[in-house]
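Only one protein chain is missing; all other protein chains are in place.
Up next, chain A:
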Amino acid sequence: MSVQETAGPGGAGRAETETRVLGEVTEDLREVIGEEYVIDMDITMETTFSQDLELESIEFVALADRLRERYGEAVDFVGFLARMDVDQVINMRVGEVVQFIVDSLPAPATAGSA
């Protein structure tokens, strides 16, 4: 893991991408929920949609809508969600969505090549 994180394509870049994507997912989540309790909440990769955020399933639809718009064709949310039922979706951790997005995005360009 440490080798991956420090060298090779997608190594150091992946950790950065993950941080960036977590920030983007968090921003969309806060807007979808739109209530005070979520503004100060520390949303991490371990946060669960059902237990921690108490997300309604229709709010997950709205979240998926925003993420589909944000990431476009590169991220196949339909295919991702098609393999789960509603309980599996709502029982996910935020990190599982973030990992899926990061896995789907084109590998980030390494420093110097951009």
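FYI, a contact is a pair of C-beta atoms (placed from the backbone, for glycine too) under 8 Å apart; a residue touches a chain by one contact, two chains touch by 3 or more; residues count from 1.
The rule is simple: contacts and distances are computed from a predicted model.
Visitor: Hey, which one's the missing chain according to UniProt: "Tripartite tricarboxylate transporter TctB family protein", "Branched-chain amino acid transport system permease protein", "Lysophospholipase" or "Spermidine/putrescine import ATP-binding protein PotA"?
Guide: UniProt protein name of the non-displayed chain: "Lysophospholipase".
Visitor: Looking at A:Ala15, A:Met45 or A:Ala62, which residue reaches the missing chain?
Guide: Checking each option in A:Ala15, A:Met45 or A:Ala62, the one touching the absent chain turns out to be A:Ala62.
Visitor: Which positions on chain A touch the chain that was left off?
Guide: 50, 54-58, 60-62, 65, 73, 76-79, 81-82, 84-86, 89
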